[in-house]
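One protein chain is absent from this view; the other protein chains keep their places.
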Amino acid sequence: MSTEAPARPKLTKAWTAAEPILEVRGLKTYFPVTAGMLQRTVAHVRAVDGVDLTVRQGETLGLVGESGCGKSTLGRSILRLVEPTEGQVIFKGEDLTRLGAAEMRRVRRDMAMIFQDPYASLDPRQTVGEIIGEPLDIHHLYTNKRQRQERIHELLRVVGLNPNFNNRYPHEFSGGQRQRIGIARALAVDPSFIVCDEPISALDVSIQAQIINLLERLQDQFNLTYLFIAHDLSVVKHISDRIAVMYLGKVVELAAAGELYRSPKHPYTGSLLSAIPIPDPKVERGRQRIILKGDVPSPVNPPSGCRFRTRCFKAQDKCAQEVPPLDTVDGHEAACFFPLQGDER
Amino acid sequence: MAVDQTTITQLEGTPVQYEGGLARPAQSYWSESWERLRGSHFGMFFGGVLVVLAVIAITAPLFSAFVTHLAPTSVNLNDSFAPFSRAHPLGTDELGRDTLTRLVYGARVSLGVGFLTVAIYLLIGGSVGISAGFYGGWWDDLLMRFVDILLAIPTIYLLIMITSMLPLPIGPIIIRHDAFSLSTIIAITVWGTVARLVRGEVLTVKNRDFILATRSIGASNLRLMLRHLLPNVLPVMIVAASLGVGQIILLEAALDFIGLGVQPPTASWGNMLLNAQSYFYHSTSLVILPGICIVLAVLSANIFGNAVRDAFDPRLK
Partner (left out) sequence: MADHLLEVQDLHTVFPTKDGVVKAVDGVSFHLDPGETLGIVGESGSGKSVTVLSVMRLLQRPGRIASGRILYKGRDLAKASDPEMQEIRGEEIAMIFQDPMTSMNPVFKTGWQVGEPLRLHKNFDAKKALKEAVGFLHKVGIPEADKRADQYPHEFSGGMRQRAMIAMGLSTGPNVLIADEPTTALDVTIQAQILDLLRKVNHDFGTATILITHNLGVVAGMCERVMVMYAGKVAEQGPTEDVFANPKHPYTWSLLRSIPRLDAQEHEPLRAIEGLPPDLINPPTGCPFHPRCPFRIDRCIREMPPLEPVGPTQLATCWVTQAGRDLNEAAS
C-alpha cells in the first residue's frame, strides 16, 4: 500500500449535479424510557428528531456531533438496524421504511456498514474467512466453493491483508488489521453506499491515517458513496465533501467541508471548530476560543425552540419560542435565527 | 438460486502489499481451551477413568458374553450369596445373579442416563435461553416466569411426582421406567438453571456490535441465533454441563433407590443398593460394591467436570 494517498481529483467535479442516492425525510427515531414493574413507557429519548438529508452519488457526507447527538442512531436508522419512528429513507428511489424483512434483506446487498469498535464488531468464534464469506453465503454470491474462496482472498488483498490469513481468528490481529477485516466484510456484497460509523476513533493514532487512506482509495476504486460519522471534526473535514453538524437529534448546519470550516454560520459549529485542538503550538496559542458553558441537555426533555439556546452565547428570547428552520444562509444550510457574522469566528 | 455475477466488481490491479504479520499467535478458542484442559493432569486422569467406565458400559453385552459368561438376569438359586470366586469374581446376590455382570450393566444405566440427561437439558435450556434472550419482550417474560416456577419446585419432589405416575400412556406410546424416559423426565425438571445462564449470556453477547454487523449484511434471525449466538454461549453451556453429569448420576441412583427409577430385574447401581439393604449383615459386599461404583463415577465426573470448567470458562482467563 502506498503511504501517500493519491491526490484526489474529486470534489468540485460536480457533486452538486450528481444524482441523490439517498434521501432522508423527516426522520425521527425515539426510544421509549420505561419505568416501574410493568415497564410502562414514561417518556421518549428523542435520539433523532426530524432530520432531512440528501446524500449524492459518489460523495462523502460527513456527520459530526458530540455523544448523544443522535448521529450513530441516524446511521443505524438509515440501514434500519434500528426502526425509525417516523419519516422516510429513500434509497435509490425506494422507501426503505416500507419494506418487509425479505425485501430489506435484498436491499442489504447494496448498502453496508463499518463499525467503530474493531474488537466488538467481529464474531470472536468465526475465522476471518467465515466473517468475510458470510455476506456471500447470505446473498448466494457464488456458484462453487472455489469461487467463494477466491472472492475472500480477493477481498483480503484489496484491504491490504495477506490472503493467507483466511483461517485466522480476529483476536490474532491488531486493531487496525481488524478494522480492515470489517471493511472487507462491508465490501463483500459490492455495495454502492456505506455508512462508516466512527471507523477510526478506536484506533491508535499512528494507524488512523492508514485506514483513512484505505477508505479513500476504495471509494475511488469502487465508486462508493459514504456517510461518514465521527465526532472528530478534523477527520471529517479531511474525508468529506459536505458536512452535516448534528446537535440533540437535529441537523443544525450543512455545508461543503471547506466552507463549513472557513465560515461557520451556526454558533454551535463555531464553538465546535474552536474546541478542536490543532497540532501546532504556534497556531494553537494564537487561537480565539469559544468555550461553551454547561453540558448537552437531555434528549428526553430537549429545550424549547432552538435546542442549542441553553449553551449559546447569541441566544435571545426568540430562540426559546420558535424552532429555527434549516434555511440557506450564504450557501450554507443553517438552523439559526442569529447566524455568526464575519467577525465572530 | 440466481447468481448475478456481473455486478461483482473485479478487483484486479489492486496494489499488493500487506499490512504486517499477525499481532498475536494463532489459536482458536477451542484449541486453546483444549490445551489448558490437557495441561490439567489430575482432571485428565479422572477423565480417563470416566472413559474407561463408559467403554465398559458400552461393551457390557460383550463383557457378559466373553468375560463372565453370564447374563445379568440369569438366576441360579443354588448359588445365592456366593462368595468371591473364579466363576463369580464379585460374588452373587440372593437370586444367585452375578454381581460383576450386574455392576457392568448398571454402569450402562448410570452413565447413559447421566450423559443423555445432560444432552437433553442442554438442548432444552439452550433453545429456551437463546430464544428468550434474543427475542426479548413478552416471549422472554413468558419463558422466564415459567423457569421461575420450575426452579421454585424442589427437583426431587417433582421427580417423585412424575415417576410415580409411570407407566404413563401418552397416545400410542407408553412411558415406562426405562433409561431413556428417565433421562427425559430428569432433563425436563432441571433445564431451568441452564436456560437462565444462557439467556444472561445472550443478553450481553447480543448487544455486541458483531450482531449488529451481521444483521447489517442481511442475516436472518435463525442465522444469528445458530451461527453467532450459539457458538458464543457454548462456553457457558459447557461450564453448566461440566458438573451436571455427576449430579444426574446421583439423582438417578436416588430415584432407583426409592424404587421409582429403573425397575428390577434390569440392573442399576441404585436398585442394586435398594435390593441389597435387606441383606446388609448377610452379605456386606452387595451394598458396598454398587456404592463404590457410584462414588467412583460421580467423583470422576465432578473432578473432570471441574477441569473442563477451568479450561473452558472464558471468565476465568
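By letter and in written order, the chains are A and B; residue numbering begins at 1 in each of them.
We take it that a residue touches a chain if its C-beta (ideal position, glycine included) is under 8 Å from a C-beta of that chain, and two chains touch if they have at least 3 such contacts.
Because the structure is predicted, anything quoted here is derived from the model rather than measured.
**Q** From the list A:I212, A:L254, A:L326 or A:L340, which touches the chain that is not on show?
**A** A:I212
**Q** So which of A:G176, A:P324 or A:P339 would be touching the chain we can't see?
**A** A:G176
**Q** Of A:Q88, A:T127, A:Q149 or A:S274, which sits in contact with the chain we cannot see?
**A** Missing-chain contact among the listed residues: A:S274.
**Q** Quickly run down the residues of chain A that touch the omitted chain.
**A** 1, 3-8, 10-11, 66-67, 174, 176-177, 204-210, 212-213, 231-235, 237-239, 257-258, 261, 271-285, 287, 289, 291-292, 295-296
Rule of thumb we're sticking to: only the chains that are shown with their structure count from here on.
**Q** Using the touch definition from the top, list the residues of chain A that touch chain B in their complex.
**A** Touching chain B from chain A are residues 1-2, 76, 79, 81, 104-106, 108-109, 112-113, 115-117, 120-127, 134-135, 138-143, 151, 154-155, 157-158, 160-162, 165, 168-169, 171-174, 176-177, 180, 182, 185-186, 188-190, 210, 221-222.
**Q** Touching chain A in the complex: which residues of chain B?
**A** 1-3, 5, 7-9, 11, 14-29, 208-210, 212-220, 223, 227-228, 231-232
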